[in-house]
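One protein chain is absent from this view; the other protein chains keep their places.
Right after this comes subunit A.
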Amino acid sequence: MNRFLWPLIGFIVLVVLLAVGLNLNPRDVPSPLVGKPAPAFSLARLDSPEQRFSPQEMLGKAWLLNVWASWCVSCRQEHPLLVELAKRQSVPLIGLNYKEVRGDGAIDSSKLDAAAEKRMVIERAGGWLARHGDPYTLSVLDIDGRVGIDYGVYGVPETYVIDKAGIIRMKHTGPVTPDILAGKILPLLAELNR
């Protein structure tokens, strides 16, 4: 009996460790940007491309930055929730349209010049929002994904909560679910707005 006790304990410990480890989400990479100022950028707006938007304009407000693209399947999954949120709450929701054309594997963007690509981005992104509803206060165009790199984007959709001082307070990778919205994002926003 005693002879088998320790191997059994070892086995159980191993199984528990594996069970916990295998149930962790490997996509949940902690962002080093949490607690740091949101990286600055200045990008063209989707609604009026001659105008630019930069995060400095949001100082004094707690807001959400949501990274999306029309080719992103999970974005469609979270989209109704964002539309619903925009109807209910007055939280500023800025969309970062990420590599609308280049990120779509179906399009060979190497043959497009910059102006043609931008036209195509606006047409596709605008069309998508017209079809599925536009929850965004405004959306900006990250055509080459350069701003995405500064924000550590590695899987669209991603959502950032940014406070009044322009500090990133939370990052969520993957589609926002009702649980995450009600359990984490909204309480944090309420706290930031107090």
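Of note:
As a working rule, a contact is a pair of C-beta atoms (placed from the backbone, for glycine too) under 8 Å apart; a residue touches a chain by one contact, two chains touch by 3 or more; residues count from 1.
The rule we apply is simple: contacts and distances are computed from a predicted model.
The UniProt record for the undisplayed chain lists the protein name "Cytochrome c-type biogenesis protein", from the options "Cytochrome c-type biogenesis protein", "Nitrogenase iron-molybdenum cofactor biosynthesis protein NifE", "Na+/H+ antiporter subunit D" or "sn-glycerol-3-phosphate transport system permease protein UgpA". Between the chain not shown and the residues A:Ser31, A:Ser70 or A:Ser139, the one that touches is A:Ser31. On the side of subunit A, touch with the chain left out of the figure occurs at residues 26, 29-33, 99, 102-103, 105, 144-146, 148-152, 154-155.
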